[in-house]
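A single protein chain has been removed from this complex, and every other one stays in its place.
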Amino acid sequence: MCGPLTEEKVFKDPVHKYIYVQDRTIWDLINTMEFQRLRRIRQLGTTYLTFHGAEHSRFSHSLGVYEITRKIISQFERNGYPDWPQEERLLSLCAALLHDVGHGPFSHSMEEVFHTHHEQWTCRILQGDTEINAVLRQVSPDFPDKVAAVIKKKYPKPIVVSLISSQMDADRMDYLLRDAYFTGVNYGTFDLERILRVLRPFKGQIVVKESGMHAVEHYLMSRYQMYWQIYFHPVTRSSEIILRQVFRRAKELYESGYSFYYMPLPLKSLLEQKMTLQHYMKLDESLLQTAFQEWSNEGDELLGDLCRRFLHRRLYKYITMDNPDEELLGEVSRAFQSIGLHPDYHMEIDYPFDLPYDVYRPDLKIGEKREKAPILLLDHKESVSEISLKSDIVRSITGLHQGQYHLYYPEEPLISNKNILSKKMKELFHLN
Amino acid sequence: MCGPLTEEKVFKDPVHKYIYVQDRTIWDLINTMEFQRLRRIRQLGTTYLTFHGAEHSRFSHSLGVYEITRKIISQFERNGYPDWPQEERLLSLCAALLHDVGHGPFSHSMEEVFHTHHEQWTCRILQGDTEINAVLRQVSPDFPDKVAAVIKKKYPKPIVVSLISSQMDADRMDYLLRDAYFTGVNYGTFDLERILRVLRPFKGQIVVKESGMHAVEHYLMSRYQMYWQIYFHPVTRSSEIILRQVFRRAKELYESGYSFYYMPLPLKSLLEQKMTLQHYMKLDESLLQTAFQEWSNEGDELLGDLCRRFLHRRLYKYITMDNPDEELLGEVSRAFQSIGLHPDYHMEIDYPFDLPYDVYRPDLKIGEKREKAPILLLDHKESVSEISLKSDIVRSITGLHQGQYHLYYPEEPLISNKNILSKKMKELFHLN
Amino acid sequence: MCGPLTEEKVFKDPVHKYIYVQDRTIWDLINTMEFQRLRRIRQLGTTYLTFHGAEHSRFSHSLGVYEITRKIISQFERNGYPDWPQEERLLSLCAALLHDVGHGPFSHSMEEVFHTHHEQWTCRILQGDTEINAVLRQVSPDFPDKVAAVIKKKYPKPIVVSLISSQMDADRMDYLLRDAYFTGVNYGTFDLERILRVLRPFKGQIVVKESGMHAVEHYLMSRYQMYWQIYFHPVTRSSEIILRQVFRRAKELYESGYSFYYMPLPLKSLLEQKMTLQHYMKLDESLLQTAFQEWSNEGDELLGDLCRRFLHRRLYKYITMDNPDEELLGEVSRAFQSIGLHPDYHMEIDYPFDLPYDVYRPDLKIGEKREKAPILLLDHKESVSEISLKSDIVRSITGLHQGQYHLYYPEEPLISNKNILSKKMKELFHLN
Partner (left out) sequence: MCGPLTEEKVFKDPVHKYIYVQDRTIWDLINTMEFQRLRRIRQLGTTYLTFHGAEHSRFSHSLGVYEITRKIISQFERNGYPDWPQEERLLSLCAALLHDVGHGPFSHSMEEVFHTHHEQWTCRILQGDTEINAVLRQVSPDFPDKVAAVIKKKYPKPIVVSLISSQMDADRMDYLLRDAYFTGVNYGTFDLERILRVLRPFKGQIVVKESGMHAVEHYLMSRYQMYWQIYFHPVTRSSEIILRQVFRRAKELYESGYSFYYMPLPLKSLLEQKMTLQHYMKLDESLLQTAFQEWSNEGDELLGDLCRRFLHRRLYKYITMDNPDEELLGEVSRAFQSIGLHPDYHMEIDYPFDLPYDVYRPDLKIGEKREKAPILLLDHKESVSEISLKSDIVRSITGLHQGQYHLYYPEEPLISNKNILSKKMKELFHLN
C-alpha cells in the first residue's frame, strides 16, 4: 500500500498552520504505535518547569520537520532544478518524519546517566520488528536500511542527509519556531518562507542564494537567542540536574542491591543496561513520572527527596561563578558535609558551554569530526562560499560563548543550618 | 507570610505574554504540590489526539484565569469604581487561581463513569490537610472556607463569584484564547483588551458598557465557533468514548472480582469509590497512561483492545444519523453481535448537544437552575439590560444548536466480516 | 513579451507574507503608470481618520486579490480538477489584479456626488489608450475586452467571474484580512488557508466542500463584524459626509459661476462632468488634498470651513435616533437656521443600512438583480446546496440589520448659541 493518498490529509498545526500528507506511506507511519508514542515525550524535556507553555511533544515537532522538508522538496520540484535527485523524495520525507523516533523521555539527562543514544534507538526501531519497519518494507525491502543510513549520515547522497542534518536543516528550523511558539518568546521567529525560497540544490549540496544572506543571518541570531534564553536557562538546567540525580541515585541503589517497592520492567531493563526494543517502547514520560510518584515514598530518603523535588518543582538554587577554583569548591564541599549534605548529590557545577551546541561553527580544529554541513552561499556567478566569509555579523558571532559557571545546590538545608556556616559561605550563598 | 512580594514575579505566557504575581500568597499557592500537580493534567483531555498542539495543561490555564482576574480588578482599582469591594481582591485572585485545582485526569470521561465532581474535590483540597490549605490559612483561619464558598457560588457577594463564573468570566475568556492558541485555530481570538476596558462593577454585578456590545458579540461568536470546531469535534468525541469504555470495562471487571496484574492504589480507590484526598492527589494522567500501558497486555481481551486503541490512537469511526430510531439501532446491535462484537462496548450513540453547553442562554425555563449570570449591558443612562435584548446577532444565535447524532463503532471488525453483513448494514457503514 | 518570467518575482506583503509573480504580463501590468497610480488612493477612503492605521492603498489590495486568485487557481491545477478551464488562468489573474484600477480618490463620496462609476472607468482604462491596454494587447488583440467582460460580469464562463465577484470572492477575502490588519482589529481574521483548500470548481461554478462549512460561517461572521465595527463606524461616516459636502459645495459654486482661486484641470473636468481618461489618471488623493488645502482660504466661507474640517479632522458630531420623524427634523432645521446654519449642509441624516451591503443575502425578491453568486456547499454525494439551507448560524444572521439613524451636525455653533436654543433642542443635542 504505497503511492499517493486518494485525498490529501491535513493536520492543524499552530506553527505551520497545516501539515499536508500526500503519501500513503507517510500516513501509515504516523499511525504506527511507535510514532504515536512520541505524543508521550515532551520536545523540550524539563523546560516546561521554566516556561509553562513548553508542553509540546516530539510528535508535533516530528510532523513539523516532515512538513518543512516537504516544502523544500516541493519547491525544488516546482522549479525543476536538475541537481535535485527526484527519486529521493519519499526517502527524504520518511527520514525527516522519523529522525527523532528513538527519543526516550527526558533524553538529555537519561543519555548522560545511562549512555543510551537516541539515534541508535531510532535505527533499531526502523530496522527491528516494529510497525514502522513493516510500513517501510512495503516501499521496498531495503527501504528501512536506507532511511537508517540517512539518519546515521551515511547515505551516499549527502544532499538527502543535509535536509535533516546540517547547520540549517529542517530539524533546527522547526524546533526554533516551535519552541518559540510554545514558550511564548519571540526570539525564535525568523522568516521561514523566505529561507525556503532561497534554498537551491547545487552539486550534491543544498546552498542558499546570496540574496538570502540576511535571512540566514536572522536565523542564526534567532538561534543564538534561543540557546541563551531558553535552552540554557539556569532554571531548566536545575531541573535537569535534579533529574540526573534521580537517575544516578536509582542506579546506585539498584546496583547496591536495594529492593525497590516499585520497579516496572522497562525501568529494570534500563538500570540493568539490558534494554530491549519492546521495553524501550514502553519507556515514556508517564512511566517515569509514575515511578517518581511511587519513589517519593521509598525508604531511601535521598531518592525520595529528589523525586519530590522534581514532581513538586522544588528545584536547586544556583550561584554564578566566574571561574570556580578547586580550593573554593573543596571548602564548599566540606561545609556541605558539615551540615549533613552529600556533595555528590547536593552540589553540581554546570557550564552550559560544555554542551555540543554553538551558534555557528564553520571551521573545525584538526582531528575534530565535522558534525554538520556548513551554510553555503551561491552567488550569481555560481560560485559557492561558506557564509562567515561573506557576512560580518556571522563572522563576529561565530565561536562566541558567554557561558558562566553555575553552582547548583538545595537552599533549604543551608537556610536551616545558617548559624553553622562560616561567614564566607554565608556570603557566597547570599544568606543574610 | 502574606502581603506584597518585595519584587513582582513574572511567568512568560504565550497567551497573555506575561503573568504578573504581586502577592506572596499567590506565589506560595503556585508552589504547592497540589497546584504543581496540574502540570500533569491536560486542559483539553483527549483533544490532543485530534489537534496535536493541544497538549497544554490545567496549570497554564489556571495561571491565565488568575491573570485575567488580576487585570479586571486592577482596572476597577485604577478607576476607583465605588461598586467594587476592594477588600475582596485577594479572595478573588485565589479563587481564580484555584478554581480548577480539583480536576483529575480526563475529567469529563472519568466523572461520567465514576460520578466524581471536580468542584467537590477542589473544595476538599482547599479545606483539607493540604499545602494549599496551609497557605490560605495564613491569610486568616476562615480564608479557605471563603475561597471554597466563591467556587461553590455561595459567597454572599455575587460580584466575586461572577468574576470566575458567569457567561463571560475569566475562566471562559482564558480557555477560549488558550485553546485557540494551542490548537492553532484562530476562531477563539476575540479582543480581550477591549472587553477588559468596558467591564464595570455596578450594584453588585459586573456589567458591560454598551459601547462594548460589538466586542461581546465577537466573544460569543468565538465561543460558538470553538464549541463546534474544537470541543465537539467528532474525533475528540471518539477518543472520549474509548476512554469511557476503558473505565467502564475496568470497573465491571473489578466489581466482578477480576484480578488485575497492575492496580496502583489510587486506581483501586477509584474503582472502589472510596477515594481519599491523598490518593486523588496521585491520580494524574501519568498514572492512567501507565495503567493503560500495563492493561494493554491484560488477560481480558476487551480491556486490552480498548487500552491499545487509546494509546495508539486507533479510534472508533462514526457515521452521522439525522434521527436514530430504535428499530435501526436494534438491527445494528444484532448485526454487531453476529460478528462477535459487544453492543455495550462497540457501539455508542453520541449527541453533543446533550452536554451542558450552549452558545448563550439568558432565559431559562421555569424550575431550571440558573447556572451562570447573564451578560448585562449598561447604557449611558445607567440602565441595565440583558444583551440579547439589545443585540440582534446574539438574539439570533441564542439557543441555536446544530448537533447531529453520531454512531461510533470499531471499523476493523466490520471490514473483516463484510461478507457476513446485510446489504443495508454495508450501505450504512459505507463498506463497498 | 508574454509567457513565464525567467525567475519568479516576489513582493513582501504583511497580509499574505509574499505575493508571487510568475508571468511577464502580470509583472508588466504592475509596472504601468495606471497601476502605480493606485498607490495614491487609499483602500478605505476616509477611514484613516477613525482608525489611524488604515492608510493602506488600493495598490496593496489589488496585489492581494491577485495573490488569492493565484492561490485558488494553483490549487485547482495541482489537483487537476477537470471542471476548471485551465486556459482561463491568465485572464483570471489579470482581472483580479485590475478589477479596482478605475477607482478614484474617496470613491464612495465622489461617486455619490458626481455619478461616476469606478467599474466604467476600469473598463475605459483597460480598453483605452493606456499602458495597461498595451500590455494586455500583447497577449492577444481581444484580451483587453475579455478582461473587461470579466469585470463587467458578462464573460461567458461564470466560474471566471465568480473568482473576483461572488459572496466569497478573492476581493472580499483580501479586503477583510487586509483592513483588519491595518486597522489593528482582529475581527476580520478568518482561516484563509482552510477556505482555499475546500474550494472546488464544479459544473461551471465554484463550490465549497461541505466539510468546510464552519470555515465559511467564520468568514461570514468576520464580515458581519467588520461591517459594523469598521465600515459603518459613525466617525468614518461623519468624515464621508464632510467630504460629500465639500464636493457638493464646490459643484454648486462652480455651476453658479463662482471663480475659484485654485482649480486644476482634472477637477475642472470633474465639475463640468466632462472627464477625460487623461485627466482621470491625474485625479488622485494628492490632488484633492492639495485643492482642499488651497480652498481652505477661498472666499466662500462655507467651502473654506468644510475643507478645514476635513483636513484638520474637525468632524461633525452625531446623535442617534430610533426613528426620525419629519416633524422633529423640521424643528431641528428651523432651530439651525435661527443660529445661522444651512440645513442643507449642516445637518444630515445617515442610515448605513441604505448602503448596498449585507452580511449575506442568498435570496432576492422578484425583479431584483442578483449581484453576487451565493455560496454553495458540495456534499459527498456531489449534490449542491446554498449555504443558508445547511447552516443554522448563516440562516440566523441572513438579512439581519441593526442600523440606527444618525443625525450629523457641527457642534461648535450649537455650543456658542446654546442660550438661543429651546430646551428640547438642548436636550436633543446633549447641551447642558
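Read from first to last, the chains carry the letters A, B and C; within each, the first residue is number 1.
FYI, a contact is a pair of C-beta atoms (placed from the backbone, for glycine too) under 8 Å apart; a residue touches a chain by one contact, two chains touch by 3 or more.
Source: prediction; values computed, not measured.
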Self-check item: Shown chains that the omitted chain touches within the full complex
Solution: A, B, C
Practice problem: Would you mind spotting which of C:9, C:40 or C:426 touches the chain that isn't drawn? | Solution: C:40
Exercise. List the residues of chain C that touch the chain left out of this view.
Key: 11-15, 17, 31-33, 36-37, 39-40, 48-49, 51-53, 55-57, 59-60, 63, 181-185, 264, 282, 284-287, 289-290, 293-294, 308, 311-314
Self-check item: Touch list for chain A against the chain that is not drawn
Solution: 185-187, 189-191, 214, 217-218, 221, 224-225, 228-229, 391-393, 396-397, 400-402
Quiz prompt | Absent chain, residues of chain B that touch it | solution = 10, 17-18, 193-194, 197
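One rule holds for everything that comes next: only the chains that are shown with their structure count from here on.
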Practice problem: Determine the chain that sits nearest the middle of the structure, using the mean of its CA atoms as its centre. | Solution: B
Quiz item: Between chain A and chain C, what's the gap in Å when you average each chain's C-alpha atoms?
Solution: 51
Self-check item: Distance from chain C to chain B - Cα centre to Cα centre, in angstrom
Solution: 43
Quiz prompt | Sequence positions of chain C contacting 2 or more other chains | solution = none
